[in-house]
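Right, one structure below, let's go through it.
Presenting subunit A:
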Amino acid sequence: MPYRVHCMVCAGTGCVSNRSLDVRDALEKELRKRGLEHEVQIVTTGCNGFCAVGPLMVVQPDGIFYQQLTTKDVPQLVEEHFVKGRPVQRLMYTPPEAPAPIPKMSDIPFFKHQRLIALRNRGLVDPEKIEDYIARDGYQALVKALTQMTPDEIIEEITRAGLRGRGGAGFPTGVKWRKVREARGEPKYIICNGDEGDPGAFMDRSIFESDPHSVIEGMLIGARAIGARYGVVYIRNEYPLALERIQIAIQQAREYGLLGENILDSGLDFDISVTRGAGAFVCGEETALIASVEGRLGDPRARPPYPAESGLWGKPTCINNVETWANVPPIILNGWEWYSQIGTERSKGTKVFSLVGKVRNTGLVEVPMGITLRQLIYDIGGGIPGDKKFKAVQTGGPSGGCIPAGMMDQPIEYVAPDGKHEARDYLDLPIDYESLTEVGSMMGSGGLVVMDEDTCMVDVARFFLAFTQDESCGACAPCREGTKLMLDILTRITQGHGTMDDLRALEEIGWVVKQTSLCGLGKTAPNPVLTTLKYFRDEYIAHIEAHKCPAHVCRELNTYRIDPVICVERGHGCGVCRRECPEKAIFGEKNQPHRIDTTKCKKCGVCVDVCHFNAVIVE
Partner candidate 1 sequence: MITVNINGVERQVPEGTTILQAARALDVSIPTLCYHPWLKPFGACRICTVQVQRPRGYELLTACNTPCEEGMVIRTDTDNVRQARRVVLELMLARWPNVPVLQQLAAELGVEKPRFRSEFCDEDPEACILCLRCVRICEEVVGASAIGYEDRGIKRRVVTPFNRESEACVACGACAQVCLTHHIKFEPEDYRGKPPEFLLGPNTAIFIPTPQAVPKVPRIDPEACIHFKTNGCQKCVEVCEAKAVNHEMTDQEIEIEVGQILLATGYELFDASVMSQYGYGRLDNVYSALDIERMLNATGPTGGRVLLKNGQPPRAVAIIHCVGSRDENYQRYCSRVCCMYALKFAHLIKERCPEAEVYDFYIDMRAFGKGYEEFYSRVLHEGTNVIRGKVAEVVQAGWSKQDEGTLLVRCEDTLIGRFREIPVDMVILCNAIVPQRDAERVARLFGLSRSPDGFFLERHPKLDPVATSTDGLFVAGCAQGPKDIPDSVAQASAAAARMLATIAKGVVEIDPVRAEINEEFCSGCRVCNALCPYSAIEYLADKNVSRVNSALCKGCGTCVAACPAGAITGYGFNDRQIQAELEGLLAVR
Partner candidate 2 sequence: MKEQERFEPRIIGFLCNWCAYTGADLAGVSRMKSAPNVRVLRLMCSGRVDPTFVLRAFQLGADGVLVAGCHPGDCHYQEGNYKALRRTLLLKRVLRQFGIDERRLRLEWISASEGEKFARVANEFTEEIRALGPLELTAALETGPALELEEVRA
């Protein structure tokens, strides 16, 4: 009996951790109970991107989007939707301030503004079945590349399409492929860099989990273009599900003869091996990655020679990010004109961002280049929860910078595509490689952390710097010593012992580390500090001179006080805070206003948490 309905249950890491697989099992049991198991097929797919509302399921062909499902909802869902054909309103997604839930997935704003190329198959294919991928034109691009195009034509196609590296630097992929093709030395290698060490970035993981075959097909086309014999997928060991799915995909590709000798009788010999990263952020840098694949200590080395001339085992090597490889098949299939229409003048195509932080709809979005921060945060992200004021957005992970929202009165000079000069404030800045770099941040892997008024920028800078300092490989002096000294200064400032020439020292050391470090990690580590210093200097000064943290994040600088009026009128002097205070620093009687002895107070903030009436004021 042919199926009439496909339930696409999301099995990305986010949803799986919210027990979406239990929902699937409950669904299966319920369908069998209702005798519908031959009419309704359950398909587990990769991550759909809307992790905030997982576990989620899309019922096709109707396109109904169900979210935050639990096993308890399953009987009602089956009864109503599958038996009676009436979608269940209760389980649909209702955007904030929206009157009614939106049934169709395509109408939900989170998905509507997206443009899927690298994630074209997410939610529509079972990542562990090659047949699903083939059904959605999988490996057709490879057939076209092998039969109708010469390697040079392939490279020409990629170059004209304007595809640039999605790892963060944005190096034109076509140029890189040509350099490796023309370099002397056999055999040649291509590497898929899935190290993704940035905290808060998970786009590579999601591509591996939802559509591993698109990466394999991209690498096959790259191998054909470059003349590479071996491929390596370098994937973080911290991504067990993604690792499992890429290995299954590679195994299936080998069984179908799409990897190995004489692929599709085209004479192309190519195979892919998987190497697991050992958890060092520095191994995201290409030369350190190569060292790690060769089994050596993951230290970067001086360049030139660039990996294109002498990379893995000293042979010409082309290293591209997961997302870059995933973009290749659509370009080859639909031609470069189609691709170059998307995006801006200098940055073509789409970019996958991981929208995290103080935003309602956290998750993974693939948007065309040129989209503005406002669209990304408000239209797609659903704005800032808890009616807090938007303060800044951090892009590019620990190597990126912070872009303030508050600089409304100082718009930046923006040259529109038609050459007209416009004054735009940051939020309306179209996002692409150059625009982000100009404001001191960088595209990076695509991590986008939204921050609201409750975020202390000094603390954010300290957090990111602590990460890069800890991940520094220690080979070159400026990065090893510089990041440590800057971290010590920032820690001092957050504890209220900073001085004004600490700021000058931060800038000086930051400049030197940025200019003279051996590899990308060192060159970008100071960015978070330098951009927060540039845009939020007043907060630093507040920490130093006023010994106050405007966002009350740096605990040592806070003072805690109980508002006597609220405490008595609303709280009737309940004394919860008095009992809970670990330092016994709160005094007062029933129905009397309570008082905090600031000498004993260790500023732990427990009283704020336990007081139901928000009587505790933090200054």
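Rule of thumb we're sticking to: a contact is a pair of C-beta atoms (placed from the backbone, for glycine too) under 8 Å apart; a residue touches a chain by one contact, two chains touch by 3 or more; residues count from 1.
On the choice of candidates, all candidates are chains of the complex that A comes from, given by their letters.
All of these numbers come straight from a predicted model, not from anything done at the bench.
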Which candidate, 1 or 2, sits against subunit A in this complex? 1
Taking the touch rule as given, give the residues of subunit A at its contact with candidate 1 in the complex, in rising order. 280, 282, 297, 302, 304, 469-478, 480-482, 484-485, 488, 505, 508-509, 511-512, 515-518
